[in-house]
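I'd like to ask some things about the structure below.
Missing here is one protein chain; the remaining ones are kept as they sit in the complex.
Up next is subunit A:
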Amino acid sequence: MTTAKIPTTVPRQSATFDDYTLSEIRRAAATGLYDIRGAGSKRKLPNFDDLLFLGASISRYPLEGYREKCGTDVVLGTRFAKKPIELKTPVTIAGMSFGSLSAQAKEALGRGASAMGTSTTTGDGGMTPEERGHSDKLVYQLLPSRYGMNPDDLRMADAIEVVVGQGAKPGGGGMLLGQKISERVAEMRTLPQGIDQRSACRHPDWTGPDDLEVKILELREITDWEKPIYVKIGATRPYYDTSLAVKSGADVVVLDGMQGGTAATQEVFIEHVGIPLLAAIRPAVQALQDLGMHRKVQLIVSGGIRNGADVAKALALGADAVAIGTAALVALGDNDPQWAEEYAALGSEAGAYDDWHEGRDPAGITTQDPELAKRLDPVAAGRRLRNYLAVLTLEAQTIARACGKSHLHNLEPEDLVATTIESAAMARVPLAGTGWIPGQGGF
């Protein structure tokens, strides 16, 4: 008599306690420290891929893709500044500090952006001569830490960006761990070399919108009202924050979604605080429209912009320009497969490397190690960034022409539909094939 084999179920992994979650529990139990990393949110979020353009057909008239003009220029700071910034493409480079990035990387960003007629932005560490020298248009950030802040650099800047928050960590301050506080970085930040630098989450001399208005007045007075003044916010309550930034006197509002990168922040902060860019743009635009300031106070959006379609979609939703950070670093050479073996040696892999705070970046970008930093040729990397910016611009133009627009700013929400209910609700455009915009006008 044979015994029948009893069937068994295959081992079942938990969807709740997946491999990543288990590894993080083990890591936390072993170290007692929260996980710190660079880059932005890595979780799947509603994003621009959920939107589609309605190209021209019988009811709309397209423009010839290779012949008819489609403008890309944008002027930022037209509200109060005597010297607004004129950009040839609406794709700017987001704020990233010398300290978090090598001097070569900052130079490459300046070279690439300048070649395309757009701007770069300093970060939480002050302005370096290399950066100023290689950036035709440089935005100088005023952050809570005020590292390196001085009136001479303020006057040398082409615009000033008051940083209230950023998408990766709205409500959080900066962080640069000791490994990256080299002698030069320490000197620029007035800190001892090698210590962990933690910069404040709040500005030291203003606390609310009424104070911010006075702070902006001071910055205008110091710079004789020449410079456009941006206010950068992390996306959380974009309608109210945009309204308050406008009330405070901003020329430009910079809105950063949770996909926006950071040099170093707690993983829990990156993934659980803030909202996706897709959900943030329309409330911000609504705030500008309600105040009668749309296109008068310009809106720059950032956080996960990857290609010209993203650029076109952001502009169609009402932004005046976009900013890129992570994508710009990738264009320079970040996470490049040519360093695969070295990423593996660091316990990571090309495409996933995010321990930017450790300063051991094989690509020589997020490091202060002189030997690693030498790997990045700023001229060649700047050329790659220029190429990438050109492609973003050309792709956005391609879509705009297909929609019959002679300027990227003529794109509008009516050119878009959504493929998911969530994205339809967030972007306030109809679900494809329907006239339904969830959340608008009841059910």
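Points worth noting:
By definition in this document, a residue touches a chain if its C-beta (ideal position, glycine included) is under 8 Å from a C-beta of that chain, and two chains touch if they have at least 3 such contacts; residues count from 1.
Everything below uses one rule, namely that contacts and distances are computed from a predicted model.
Missing chain, UniProt protein name: "Protein glxC", from among "Cysteine desulfurase", "Amino acid/amide ABC transporter membrane protein 1 (HAAT family)", "Protein glxC" or "ABC-2 type transport system permease protein". Of the listed positions A:68, A:86, A:211 or A:349, the one in contact with the omitted chain in the full complex is A:211. Checked against the hidden chain, the listed residues A:24, A:196 or A:377 yield one contact partner: A:196. The chain not shown here is touched by just one of A:62, A:117, A:178 or A:438, and that residue is A:178. Within the set A:83, A:146 or A:407, the residue that contacts the chain not displayed is A:146. Where subunit A meets the missing chain, the touching residues are 31-33, 145-146, 149-151, 154, 177-178, 189-192, 194-196, 198, 200, 204-206, 211, 214-215, 217-218, 221-225.
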